[in-house]
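Next up is a structure, given as structure tokens.
Missing here is one protein chain; the remaining ones are kept as they sit in the complex.
Letters A, B and C mark the chains as written, and numbering starts fresh at 1 in each.
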Amino acid sequence: MNAAKGIVSRAHPLWLAYVLHRLSGIGLAVFLPFHFWVLAMAMTAPARLDAFLAMTGAGVVKLAEFGLVFLLAVHMFGGLRLMALEWLPWRPSQKSLAAGAAAASFLIASLFLLKAV
Amino acid sequence: MLSLRLYVLQRITALLMAPLVLGHLAMIIYATQGGLSAAEILGRTQGSVLWHLFYGTFVLAVSIHAAIGVRAVVHEWVGVKGVVLDVVMWATGLGLFALGARAVWAVTFA
Amino acid sequence: MTSKFLKVTIERGAAAKNAQQVFDVPAHESQTVLDVVSWIQQCADPTLSYRYACRVGMCGSCAMMVNGVPRWTCRTHISKVLDGNAVTIGPLRNLPTIKDLVVDMDPFFDKWVAAEGMHHGGRTREHPIAPVDEKSAARIEASAGIECINCSICYAACDTVAGNPEYLGPAALLRAWTLLNDDKDEGRDAILAAVSGKGGCHNCHSMGSCTAYCPNELDPMSAIAGLKRETTKSFLGRVR
Partner (left out) sequence: MRISGIERHDTDILILGAGGAGLFAALHARQSAPDGTRITIAVKGLIGKCGCTRMVQGGYNVALGGGDTVERHFMDTIHGGTWLPDQDMAWRLCEQAVVRIRELENEVGCFFDRNPDGSLHQKAFAGQTADRTVHKGDLTGIEIINRLMEKVLASGTERLQEHRAVGLIPTSDGASLAGVLMIDMRSGRFRLVRAKTVLMATGGGPTMYKYHTPSGDKTMDGLAMALRAGLALRDMEMVQFHPTGLLAGDHTRMTGTVLEEGLRGAGGWLINHAGQRFMFDHDAKGERATRDVVSRAICSEMRKNDNADQNGVFISMSHLGPENVRQQFKGMVKRCADCGFDLAAGKVEIVPTAHYFMGGVVVDVDTRTRMEGLYVAGEDAGGAHGSNRLGGNGVANSTVFGGIAGDVMGADIRGMTLRDPDEARLAAEVERAIHPLSRKPELVLPLRRRLQDLMWEDVGVMRTEMGMRRGLAGIAETSGALMDVGVAGDNLAFNLTWHDWLSLRALCDVSEVIAKAGIARENSRGAHFREDCPDPGSMADSEFTVACLKDGMVDVTREPVHFTIVRPGETVLPEGAPESLVAAQ
């Protein structure tokens, strides 16, 4: 059986939450250095930073910056959910509820961000 | 391959970052209301010890946090282990810290 | 059942890695996945290897991957897993295959022991039986996980086990948790040390596949969370 089919057949809500959390974590770890590098331009090349910030209006950069914020929101809520799951002695039903709440909250958060950016 | 110590460190840094990230997000939303410029950012942050501490803490926490996170992912999904794994973790942490510190320095003091 | 025959694909491991073989198996009303596998060995291909013992969900030796999902085959009605009239059966994941559908369960049990998964007691057969309050919180917590049949299904479902060979895995950690909550057990320090090592409970990412697939509806994920709490508490206690 091919790997993809094997994985999909075992998927379930908590597992998806795990994958999402992991992918967002990786995404952050990849993009954050880039973000830092851009900010550091304030010191080294303020003009370039301005030019860059101007570009945030432009598609690609906007997408990248928005992506970062989005990932951060997803990952943070996922992480808080996870820690609540681990440290608060909840019953399974409450856990699914918490997972649902976390999902809902990051949806709202990202909608909100989408509007703001 | 997470030991208790790394686990605790990762959770503590995560807890630490949560309010910082929320603050940061709020700040972005507020700041982007009227467009963004270097001067604006710098005007707000430059010389402020508070902002320095705010972002400094974040950078420190995120370096530790992400390094440990990357360690787990790279071990489980790429199969890296042993000394190489430690090297990857430290490189991630130090790299992030260096870049982050430079950025914080840039926006607060430089 | 729509068809009189089932199209059964067997993934035969070890010798013929990933070799798939398709069999037409007569369909019946009361038929488990184990019955299907048995029919193939008894009536079609005498060389097929698999493992079972109790045939009623008590021994935990018949687990296999059924359409990519780990299941106890003796207690899984075939109609539950059929895709049309087809099903794919392979050896349990995350353990070395011995032959065809038979896996080596030693790593699973070695980890069970490595997690201090055995009673540590001070009392002996000379002592009377101590009273136990079944309603106490600790006993309830321990009892919730005690009926594990060590079938390894959770172990096969867990992707952390797949990626991290040292990870003790859900069942061993669940056992450690029941012991930690057992008033009779005196191995607290040893258990906490055992589950805090390199392959310990802190490797778990709470993906919950263990709990989702445990055929006995046990909840290793929450047990592991309990271990994380206890170890963290004693760690922070030490630091302070």
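Criterion: a contact is a pair of C-beta atoms (placed from the backbone, for glycine too) under 8 Å apart; a residue touches a chain by one contact, two chains touch by 3 or more.
Values in this document were obtained by computation on a predicted structure and should not be read as measured data.
Shown chains touched by the hidden chain across the complete assembly: C. Touch with the chain that is not drawn comes from one residue among C:4, C:123 or C:198, which is C:123.
Touch with the chain that is not drawn comes from one residue among C:38, C:164, C:211 or C:232, which is C:38. Looking at chain C, the residues touching the absent chain are 15, 26, 28-32, 34-35, 38-39, 41-43, 46-61, 74-77, 79, 98-100, 102, 105-106, 109, 112-113, 117-119, 121, 123-134, 142-143, 146-150, 175, 179, 182, 184-185.
In the analysis below, only the chains that are shown with their structure count from here on.
By count of C-beta pairs in contact, A-B exceeds the other of the chain pairs A-C and A-B. The distance from the centre of chain B to the centre of chain C, each centre being the mean of the chain's C-alpha atoms, comes to 39 Å. In whole angstrom, the spacing between the mean C-alpha positions of chain A and chain B is 14. With touch defined as above, residues shared between interfaces to two or more other chains in chain A number as follows: 22. Within chain C, residues 159, 205, 228, 232 each touch two or more of the remaining chains.
Per the touch definition, chain B reaches chain C in the complex via residues 1-8, 11, 72, 75-77, 79. Chain B meets chain A in the complex at residues 11, 14-15, 17-18, 21-22, 25, 28-29, 32, 36-39, 41-42, 59, 62, 66, 69-70, 73, 92, 95-96, 99-100, 102-103, 105-107, 110. If you check the complex, the residues on chain A that touch chain B are 22, 25-26, 28-29, 32-33, 35-37, 39-44, 46-47, 49-50, 53, 56, 69, 72-73, 76, 79-80, 83, 112-113, 116-117.
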